[in-house]
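Only one protein chain is missing from this complex, and each of the others stays in its spot.
Moving on to subunit A:
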């Protein structure tokens, strides 16, 4: 029943779509002519200080803005039907629009203050969107999200302080001149940590699966393509500075481990949105690692194609969740490809694009990444983990496909599987179109000449070997019959370690807060409700009350006692003095 004023959905969809077309036009123009435009607006100029707002438009920012506005327009149109029964739909759409605004501000800014505005805006609004459903799980997830992002905000604030050494906050001017400076060393360290918190790399990766408590359109927009890629985008902008630094190698190590860990953890998960979140985390690790190996444009390319198919994947998950009557557990689903052909078409294409099946959009970026890793000589661990993670990606993807679409139907006896929600389908088709074509389209635009890669035959086919192995394993693992024994439980410690993301969420939740909460309980019981009640709360009241009662006994006395006591006082004075 449509009881909301849905004009806001239509209006914002059209506005953002139009904005996307403008950005597309300008992107094509700029990249064909090699233009980049730097606007400066002087807000106040006062003696020797001037406050200037600057905007940098080059092909990277225009392209990213085009993708962000495309995904957000499609997501808003999708949420017209998904959040249909929501009473405060206006609030939701306005939050999403503010999120898009913060992201655009982050993308176009060449100076750190407006990056901070966009960054903080992203963190705050993603918190508001994660806690949108008001229950305990969303509250905890929102707290985890906001506080992890907050660390990155603090890091950027400190970068602002340090970069004031150079006189202005436009960082792009200082990369050439100050590369070996101590200040730049510190700045690069802090920027890397900020990007790691936003993009959920290893020490800070516990918030991304937890943030799946948000509504599905929010996950599609925020946690797949825009918020988590803000960190990667920042590092791409700072790439010229960071490329020789030591911390980049640390980032390589951590992002490869992130990729590997989330790939393993996704294989143990049974919640649909968490599997997709962990796959996002794995791809983010991939982006960060190829960035830290020294290829920023390939990282950007993968960022964009990943945004397309991941948003599509989240939207399909949303349709499935709606259909399953809000069940997100994958063990209840099965055989859906027979009943919802169009949605399973989108699901299939996005999943296969994620795996890197040839000539879908994911193939162009992923295959290029793997071939660059093989071609340039890196060490053995990098090589093994890259290929292993690719295999794991295919593994959990095929497991997901088997569970959701191919195995037996596991839902309850009364069900209604429908595919006719054309609003959601239309929005998914837009992304389907882009997810099929954006790979080739982007590679023709971004790379004006192809990379020269010369590999031996088996190394070239290593990708295919690993993918086939992963798919076979995925197929075998998901053949759960009624009598099959779960041998994972025999190695309980190992499997819980691998499943619970290597126990890192404990690090940022339970580990940090346990000591303080314990201590504060002791303080509260002993001091607040203990001694300070006697010494300042009820204790003083009791003392005063007792004094007053005691005084009252004196007051209720015989009248001549008062007169006599007066005379007695004088007699004492007389006797005292006159003797």
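The criterion applied here is as follows: contacts are C-beta pairs under 8 Å (C-beta built on N, C-alpha and C of every residue); 3 or more make two chains touch, one makes a residue touch a chain; residues count from 1.
FYI, contacts and distances are computed from a predicted model.
One subunit of the complex is not drawn; among "Non-structural maintenance of chromosomes element 4", "Outer dynein arm docking complex subunit 2", "glutathione transferase" or "NADH-ubiquinone oxidoreductase chain 2", its UniProt record names it "NADH-ubiquinone oxidoreductase chain 2".
Contact with the chain not shown here comes from a single listed residue; of A:91, A:331, A:525 or A:545, that residue is A:545. In the full complex, subunit A touches the hidden chain at residues 544-545, 547-549, 551-552, 554-555, 557, 559, 562-563, 565-567, 569-570, 573, 577.
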